[in-house]
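One structure is given here, and the rest of the page talks about it.
A single protein chain has been removed from this complex, and every other one stays in its place.
Letters A and B name the chains as they come in the text, with residue numbers starting at 1 for each one.
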Amino acid sequence: MRLSRRTRLAGVGLAAAASLILAACGGGDDSGSDSNVITVYGTNPQNPLIPTATNEVGGGDPLNNLFAGLVSYKTDGSVENEVAESIEPNKDSTVWTVKVKSGWKFTDGEPVTAESFVKAWNYGANPANKQLNNYFFYPIKGTDDVGNTVKGADTVSGLKVVDDSTFTISLKSAESDFPLRLGYSAYFPVPAKAYGSDGKITKEYGDKPIGNGPYKLTAKGWEKNKQISMVPNGDYNGNRKAKNEGLTFKFYNSTDAAYSDVQGGNLDVLDQVPPSALTTFESDNQIKAYNEPGSSFSSITIPERLAHFKGEEGQLRRAAISEATNREQITDKVFNGARTPAKDFTSPVLDGWTDKVEGNEVLDFNASDAKAKWAAADKISKWEGTFTIAFNNDGAGNKEFSEAMANQIKKTLGINAEAKVYPTFDELRTVVTDRSIKTAFRTGWQADYPSMLNYLGPIYATGAGSNDGDYSNKTFDKLISEASAATGDERYKLIGEAQTILLKDLPAIPLWYQNATAVTSTDLKGFVFNWQQKPDYYALSK
Amino acid sequence: MSESAARPGQARYVAPLEETPLRAIDAVVIDAAPESQWREAWKRLRRSPLFWLATAIIVVIMVAIFFPTLFTNADPQDGDLDRQFAPAGEGHPFGYTFLGYDVWARTVYGARASVAVGVLTTIVATLLGMVTGAVAGFYGGWVDTLVSRFSDIFFSIPLLLACLVVIAVINNLYPQRGFWGSVLVVVMALSLFAWPQITRQMRGAVLEVKNLEFVDAATAIGASRLVNLRRHIVPNALAPVIVTATILLGTFIVAETSLSFLGLGLPSNVASWGNDLSGATNQVRSGTHLTVMWVPATALAVTVLGFILLGEAVREALDPKARKS
Partner (left out) sequence: MWWYVGKRLLQTIPVFLGATLIIYALVFLRPGDPILGLVGDKPISPEVRQALRDQYHLDDPFLLQWLFFLKDVVTFNPDFVGLDGQPVFEKIQNAFPVTVTLALMALALDAVIGIVVGTFAGLRRNGWFDSATLLVSLVLLSVPIFVVGFVLQLFFGVKFGLAPVTVGGDWTIGKLLLPAFVLAIANIATTLRLARTSVADNLSADHVRTARAKGLSNGTVVRNHVLRNSLVPVVTYIGINLGSLMAGAVITEGIFNIQGIGNLAYQAVNRGDAPVTVTVVAVMVMVYVFMSLVVDLIYAVLDPRIRYV
């Protein structure tokens, strides 16, 4: 009896294995979506889908399509009113009056009113609600330096609802291009239904947000770790009317995998190119390739507080390191042309940008001058030890460029130089934020709104939130605040002067502008980069 | 027939001497030590071609580790983007990498870190495992339960994931370290979660040996428990452990490359096969300049093969059952 039982066991095992293999052969592919639904690259959102809670692209891209703000960005980065009827400044641009168009509705039928905006912004600025986007409210009166409501207040005093369709925004200081900010997702409206009985936005809303944008979620909506699907919102009547029958943000863990899927026809849009494909993507005929200058800026920050980098010695050494770095070679060889060597601290896609900022020759490779400057610094105080560049390994290409840059410095200046790895972004940011890092480190900036000032003030102004190197220069601060209030050529002249100061002090050493690169399936139409290096998803079709 | 009849007091018939002549083969040298298991194994090893092949591979690699300049004159840390993927030339048989390092020099110098990780991890994990396993198997009872559950805990935690966290932690506590410091971090992380494998094997072997007659005999003549453990049980349980250890050595070298691939192996300024291979994945994905992958991959495969072959040869030599065929 025992024998037969054992035989049966073995038999079951084999049968199970066989059926597994049969099933494997039968499992055909289920792609077959030849309709006009566009599949685009995405990552699983890290936060609830609430405008003031989402600060990363995984949630930001879907939100931008589910909501409409007061203004919307045109492809070139300029703004046009969307939900706003008008946004008018007072004489000195410190108080802005917003009128909301009538007829806008959330997809559940609730009308979009002044209150929809003001309540959402107050919610975002109140630290009790732990929203990650509070930073965006810092220009408004009634918030502190990082955009929180001031102590003891639940609401932002600078926001006032006048009537159902009107509200006013009072700013801390004059800002002539304030409306430029208002297309960012942190400023989207939120319906009254979103708030639970305790006044907090509910978890259900964060999973299945109700918006007023060109798209709305399908019944399945956000399938965690898989995808977010949305269809055009029939009631939407704004500037970004959908030209396709829906969007599906498919989640990936690596851009390599996504790239392979575009090649294989399983994904329509990948809005970046993995480093492994940089040398080949423009000649690959299985896909369509896009590559143009973009809006994000990369740099190396060498804080004043490091030994040998203070005062005049520091100025000389920073300039020497800048000139010892052959940007052309790295952008060409490491990034295969997907980066453009920096000529200033901003981005070439912006209004007013020029490659002729006074003093920017310090950004050109110049071995002999670099050596001379380093030697001059050595006269002040002799250099010893190793020059180290810290980078986070979870960003594509960081390791390669940091190592290549260390090698260039080693070769040109004849000193020891090395790249030091931090496995993840947050580990690097922690030592940067608590100021315990003892080396130079990689920094970068992606603008919140398309203005050159957004690349300067938040990073280099005294005490600014992202001033990782604790840089401080009173003349620079003054020029920046003057430029904020100025308009036209006067504004750009002031910005140029401010940049010349930065080029002398080099609080960060500009490296390159990251190009906007993307690949799409060959039958995709309507792909154009907007200023955020993203496609306008509504304009895509097949 | 009176001669052949049993004498008084004699219970059985004994054949007369002339009927059972002694042969030379039955001569006993009284003062000769019995051939130990180890000497026998060594004899068999010497006759195994597998063993000599493995030894040859390992010797070549050891020479590369201790005298890298015999193989290459290039500096493995000298990177120059102007030489990106430059073709092979005099003294540079495999050309250059993406960052302009000499492929061959990186591979030769990389042997040191990779083999050091493999060998040291094996030593640490084996020692830990042997001690715990021997104690558990010999003492039994609650000691056994305790050690077994403890090893279960470490065994059940996935190795790669655990190593990722451990290395991140140590990196934070001791950020500044040289070559050996970096190697030791990986060794500690790997061996911390690898020892239970040896523990289980050692425990099993000790349990098996403990009940054999010669151990009982030793106990009967009054050997203390510890002496028993040290003199009789451990040496006899050693054979299967050595076999596992040599095989594990190869897997540790491979594990280091996997850790580097995930970004947490040896730091990138240490030349190691793991770093070279993870740096080469871009080339694998695009299918261009594959030499930068093949050269370190081949070196790695040959090295691991050398140690696994050694393990295989030792196993054949030590395994009494394998002898029969």
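Convention: a residue touches a chain if its C-beta (ideal position, glycine included) is under 8 Å from a C-beta of that chain, and two chains touch if they have at least 3 such contacts.
Keep in mind that this is a model prediction, so the values were computed, not measured.
Within the set B:164, B:187, B:206 or B:295, the residue that contacts the chain not displayed is B:164.
Checked against the hidden chain, the listed residues A:430, A:481, A:500 or A:541 yield one contact partner: A:430. Note on the undisplayed chain: of the listed residues A:257, A:307 or A:375, the one touching it is A:257. For the chain missing from the display, the contacting residue among A:167, A:365, A:391 or A:445 is A:445, taking the whole complex into account. Looking at chain A, the residues touching the absent chain are 2, 5-6, 9-10, 13, 16-17, 20-21, 23-30, 45-48, 55-56, 127-128, 130-135, 144, 146-148, 203, 206, 223-227, 250-254, 256-258, 260-261, 263-264, 266, 394, 423-427, 429-431, 433, 444-446, 458, 465-466. Across the interface with the omitted chain, chain B contributes residues 149-150, 152-162, 164-166, 168-169, 171-173, 250-251, 254, 257-258, 261-262, 277-278, 281, 284-285, 287, 293, 297, 300-305, 308-309, 312, 321-322, 324-325.
Convention: only the chains that are shown with their structure count from here on.
Centre to centre, using the average C-alpha position, chain A and chain B are separated by 49 Å. Residues of chain B touching chain A in their complex: 78-82, 84, 98-100, 168, 171-172, 263-264, 267-269, 279, 281-283, 285-286, 288.
Partner chain B is touched in their complex by these residues of chain A: 256, 274-277, 279-280, 326, 329-330, 333-334, 393-394, 399-400, 403-404, 407-408, 411, 418-421, 423, 427.
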